[in-house]
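One protein chain omitted, others in place.
Right after this comes chain A.
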Amino acid sequence: MATIVEWISALLALAGAVFCAISAFGLIRLPDVYLRSHAATKSAALGVLFILGGAFVYFWAADGEIDVKLLLAIVFVFLTSPVAGHLNGRAAYRSGVKMWTGSVRDDFKDVLEQAGTPAPDTTLEKEGPKRP
């Protein structure tokens, strides 16, 4: 019984670590701020959730205590990480960070112009940000 639970928590923690590693690769590989933010918020948040879930399962089975702090941390990360990504991306757009050359849609620009705010020119640089 205990072995099964240990395996489950170990697998959860490993899956979370793999997700975080994938997120880090995305941060290095993706070409512009918006795509990198996409990689950083989603998979990193999921990775942290898996790791915290693994820790929760382990302490539940090993010590028999339900650690509400871990559950609260899961809820907290799940709530805040997307909003942080959203604010990050919006601040980048407002300050005129250029999009990748392959970008084809920019709905936010239309919305900004409808609201009467001049949108910064973020579209389609000729050569585009360099891939590292």
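In the analysis below, a contact is a pair of C-beta atoms (placed from the backbone, for glycine too) under 8 Å apart; a residue touches a chain by one contact, two chains touch by 3 or more; residues count from 1.
Convention: contacts and distances are computed from a predicted model.
Undergrad: Using the UniProt record as the reference, specify the protein name of the hidden chain from among "2-oxoisovalerate dehydrogenase subunit alpha", "Acyl CoA:acetate/3-ketoacid CoA transferase, beta subunit", "Energy-coupling factor transporter transmembrane protein EcfT" or "Na(+)/H(+) antiporter subunit B".
TA: Cross-referencing UniProt, the chain left out corresponds to "Na(+)/H(+) antiporter subunit B".
Undergrad: Considering the whole complex rather than only what is displayed, give the residues of chain A touching the chain that is not shown.
TA: Contacting residues on chain A, toward the hidden partner: 69, 72, 75-76, 79-80, 83, 86-87, 115, 117.
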